[in-house]
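Every protein chain of the complex appears in place save one, which is left out.
Now for subunit A:
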């Protein structure tokens, strides 16, 4: 079979996988647009923010930065803290983004929780160019996010139905990915290390300060348990699924 190498084929193949993110991002993007607009920033500002920053919880937090007397140090520190988990994402994408040339820079920039999770679980269809497919997922996700924030800033209050609770789509997406990973791997130690560390640290450090301690715990557990984890088959953890999203 002839390999389809065009971007059209890549976007077509990528789209179904991104539908859960489409739903989630549109609505949490809308919520951001509304918040930002209420601060006095119109849709162009919301779009600029979503184009340049592109971070869900980061942008929610950032809305508070736009007030007199907020120091740049505070902006830097808080943004770093809320986004620090991203450091882990890059470590597992070092290999995946290899040989992507100029596109690699965009892939790194757009590595949100959701895009990372999709890339982790999604197998590139055989007849599509890998780099283009991966880029299509990342680009589609950011488009949803920008569209959501612009809609929110322009017409957030006109939405004819109550969208309370729609952000559960993101929780559901992570749950699906966890379940899939759990079923396709015999080795559950890394997943348990992540859940366990986060639960314990959430109880000790509270809702707003537990991610960094959780990351440290996870690192310590994974490093100290390396022999055991590798003996159980650390290799097939990233077994990707070839299942169409529809």
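Just so we're on the same page, a residue touches a chain if its C-beta (ideal position, glycine included) is under 8 Å from a C-beta of that chain, and two chains touch if they have at least 3 such contacts; residues count from 1.
As a convention for this text, contacts and distances are computed from a predicted model.
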| item | value |
| --- | --- |
| Chain excluded from display, named as in UniProt, from "Cytochrome d ubiquinol oxidase subunit II", "Branched-chain amino acid transporter permease", "NADP-reducing hydrogenase subunit HndA" or "Thiazole synthase" | "Branched-chain amino acid transporter permease" |
| Touch criterion as defined above, residue of A:9, A:31 or A:55 at the omitted chain | A:55 |
| Residue numbers in subunit A that touch the chain omitted from display | 19-20, 23, 39-41, 45, 48-49, 52-55, 58-59, 62, 65-68, 70, 72, 75-76, 79-80, 83-95, 97-99, 104, 108-109, 111, 113, 116-117, 120, 162-166, 168-183, 185, 188, 190-195, 197-199, 202, 207, 210-211, 214-215, 218-219, 222-223, 226, 229-230, 234-235, 237-238, 243, 245-246 |
